[in-house]
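Only one protein chain is missing; all other protein chains are in place.
Naming follows writing order (A and B), and every chain is counted from residue 1.
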Amino acid sequence: MSIAAEPNDLRDDVLNGLQLSTQLERVWRTPSGWMGALMAVDHKVVGRRYIVTAFVFLLLGGILAVLMRVQLAGPEKTFLSADKYNQVFTMHGSTMMFLFAVPVMEAFAVYLVPLMVGTRNIAFPRLNAFSYWMFLFGGCFLWISFLFNVGPDVGWFSYVPLSSLQFTPTKRADVWAQMITFTEVAALAVAVEIVVTVFKLRAPGMTLDRIPLFVWAMLVTAFLVMFAMPSIMVASTSLILDRLVNTRFYDSSSGGHPLLWQHLFWFFGHPEVYIIFIPGTGMVSAILATFARRPVIGYPVVILSLIATGFLSFGLWVHHMFVTGLPQLGAALFTASSMLIAVPSGLQIFCWLATLWDGRPVYRTPLLFVIGFIVIFVLGGLSGVMVASVPIDTQVHDTYFVVAHFHYVLIGGAVFPLIGAVYYWFPKIAGRMLSERLGRWNFWLAFIGFNVAFFPMHILGLIGMPRRVYTYTADMDWAHLNLLSSGGALIFALSFALLLVNVIYSLRKGELAGDNPWDASTLEWATSSPPPPQNFDRIPVVKHRDPLWADSESLPVVAGLSAERREVLLTSLAEAEPQIREASPEPSIWPLLAAIATTIFFIGSIFTPWAVLWGTPPMAVTLIGWFWPTGSKEDEE
Amino acid sequence: MRQTIVRDVSDLPTYGYGPRSGPWWGAMGFMALEGMGFAVAIGAYLYLYAVNPSWPIGASPPDLWPGTVETVIYVLSIIPNEFTNRAAHRQDLAKVRIGLIVMALIGIALLVLRGFEFAHLNTRWDNSAYGSIVWLILGLHTTHLATDLGDTVVLAVLMFTRHAKPRRFSDVTDNVFYWNFVVLAWLPLYVLLDWVPRL
Partner (left out) sequence: MRVWVRRVLVLCMTWPLAACAGRQSALDPQGPQSGQILHTLFIFLAVAAMVWTAVVIVLGIGMLRRKRSADRPLDLHQAFEERSGRVILALGIATTVIVLGLSLVSYAGQRTVFVKDEKAHTLKIIGHQWWWEVRYEADSPHQSFVTANEIRIPTGQPVKVELESADVIHSFWVPSLTGKMDLIPGQKNELQFTAKNAGVYRGQCAEFCGIQHAHMAFAVIAMSPDEFGRWRDHENQSANSPADQLGKQGEALFRGRGCALCHNISGTLAGGQLGPDLTHIGSRTTIAAGTLPNTPATLGAWIADPQHIKPGNLMPKMPLQSDELIAIIHYLEQLK
């Protein structure tokens, strides 16, 4: 089965230094020009686009949040109409969950995981490009619909029967359901790429117990995506079928049941929280090790915690349904399982605290965000323990207490680490440092703004303010806390404006970073900043969990990969023993064409079921075009 | 940073079969998530079955023969599938061509039978929640059947062109692997769709 290499094949063992770099760059670079940009399959190019696009959606979702806070700043305001407000909060939630939080985490993984495991590109780079286009088109579809006043207005969990044809006769709920399909296709594709990249593309010697914690976190996340998202796909498909071809999944007069939707939605929706949070913990572990100047204490504990969190996250979706009239004992068991997830989360926190305790912390901006994360996230986790209790939940469910809780968890648990990660990895991605001065301002504004905006919401919930109300009357005593919260939201928004300024300024004027500005230990810092198209001139060999700390003088590498065509090194699953030099795909326009065909299919099908018929052939053609061999050398072996 | 070459990998092969190769793991990943899709759909069926006092709702159970004939063919199709697998591992182009054509024909036969099965479900998708979930599950499996058939046909055509190179044999084994998944996914669905309504 092994085919001997052709003798005239140019290998990286006969080239050296600049010669090798130039040659590999020629082979791996993304073609120039517009066409080249559309054909890009380099994980760094796609990852960068993914990150920037997700941040654009963060900005849009954030603007919606500010609009809501203006409307709620005082009683009976008419800044937004009821109809507009309902669209705005639905768009805010849907954008933040489906177009920002999950994609941005996957985007960082797309950019960083191949570098951190020491390979040249992600597994299935064309699928990766396809995934990005689907994400982009799905996001644009949602937002263009919103601008044309067809934005969904049934909440980000789109409960039936409110979202059924009878109660939402417009296309608004279809837009929501199909946006889900777009983003889930994108997320699932990336998840498979991440799993295969981590399983098969690790540098030789990177055994399972030498995989960086960030990569472990992304691996667990990818598995969560693979097992959680099919549920929402089934849910959104059945919803759209109910709406378009009169199926009866959720019609209680024909044997359907509204609670089926809630089970399907939350079976996805709860792991979703961990899909967002676990990457955050990976970022925390990465940043903490670098700035505490020592490896994270309890490496195996952290990994087991991640895996345990992943498993447990599938066993507690019912705690979103405590007030739907479930059997009492059943509900109580979900209380226990929901609280139990505090154990693995707690263990991780203890490991980080111990790391900081023993380390010699260097208080740069990324570490500040990690400390902010601990303070905020622990509070959010504890209010989560409260919400997990059935009796307490019957009071706080669907109130601002829950709004406060999940913003503490999601912003504390994911956005703070993420902004820390931006400060941490920006030098690698852009080649320049972000301004530390602005960074400190950014942190303090974010930390103060966040707490002022969201802490009062706990109290608002307890004194009776339900979620998703577009206004309230003056005699409800909610005005002061709402005004305070709105003020905090403005400060919080300002901190993001500052981040944007910092990024734009530093892209031009920032201090040059060099390969490893933080003296970090993982492989992405072993190459230049930004990394060349081939990532590494030679694939590193890993002999330690912290390779750059263990051997700071010279990097052990392998040689023998092709220098005139795209080749990556496949290694064994557990021991990372080299097995195959596999071809890696060239740039191609087909992923874009396939994404366009799929987009036409998806959008067409919300207007006519016949789109399933006429939409399929173009998809099939683009897929065949994608996989058909081009006659290039690596295809022909 | 200075580099020290500690290992030469130039004698490694450029493709492989099974868990050694990347695409095999990709297929595995997609099977896992699609299997999860089936599991969720089965869960939805059982949920509706549990909340409704009578099942099937306002219909008689599906006629048994299409599903049963299909099941027999699915199980027997493992044999030519394995034949194709072995031929691909031996890189025996002639036999691989035969295997792929046979598998394509089996796929077409199953697709035709599937048409009969839909016609003999004795319910429509818009009759009741029962009809909806039955059509959804059968539709979901039909999508897998059709996708694999498409892949088989494309590979079969490929094997008659100048692109029939050794590397493609690895693709054939992945196709074989995926077919096994389509068969395996069908078996619980057969029990669920054809026998559970008769309980």
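Worth a mention:
Quick note on the criterion: contacts are C-beta pairs under 8 Å (C-beta built on N, C-alpha and C of every residue); 3 or more make two chains touch, one makes a residue touch a chain.
This one's a predicted model, so the numbers in the text were calculated from it and none came from an experiment.
Although it is not drawn, the missing chain touches A when the whole complex is taken into account.
Check A:19, A:149 or A:395 against the missing chain and you find that the one touching it is A:395.
Across A:64, A:273 or A:297, the single residue that touches the chain missing here is A:297.
Note that of A:336, A:504 or A:613, the residue touching the chain absent from this view is A:336. Among A:230, A:310 or A:359, only A:359 touches the chain that is left out of the view.
Residue-level contact of subunit A with the missing chain is found at 81-83, 86, 153-155, 159, 161-162, 167, 252-253, 256-259, 289, 293-295, 297-298, 301, 323-325, 328, 331-332, 335-336, 339-340, 342-343, 346-347, 349-351, 353-354, 356-361, 371, 374-375, 378-379, 382-383, 385-386, 388-399, 455, 458-459, 462-464, 466-472, 475-477, 521, 546, 549-550.
Simple rule for what comes next: only the chains that are shown with their structure count from here on.
With centres defined as mean CA coordinates, subunit B is found 30 Å away from subunit A.
Interface of subunit B with subunit A (complex): residues 1-17, 19-22, 25-26, 29-30, 32-34, 36-37, 39-41, 43-44, 47-48, 51-52, 57, 89, 91, 125-133, 135-136, 150, 154, 158, 163, 165-168. By the touch criterion stated above, subunit A contacts subunit B in their complex at residues 1-3, 5, 11, 13, 123-124, 127, 188, 191-192, 195-196, 199-201, 204, 226-227, 229-231, 233-234, 237-238, 241-242, 245-249, 251, 254-257, 260, 263-264, 267, 515, 526, 537-538, 541, 553-561, 567, 569-570, 572-573, 578-583, 620, 624, 627-629, 631, 634-637.
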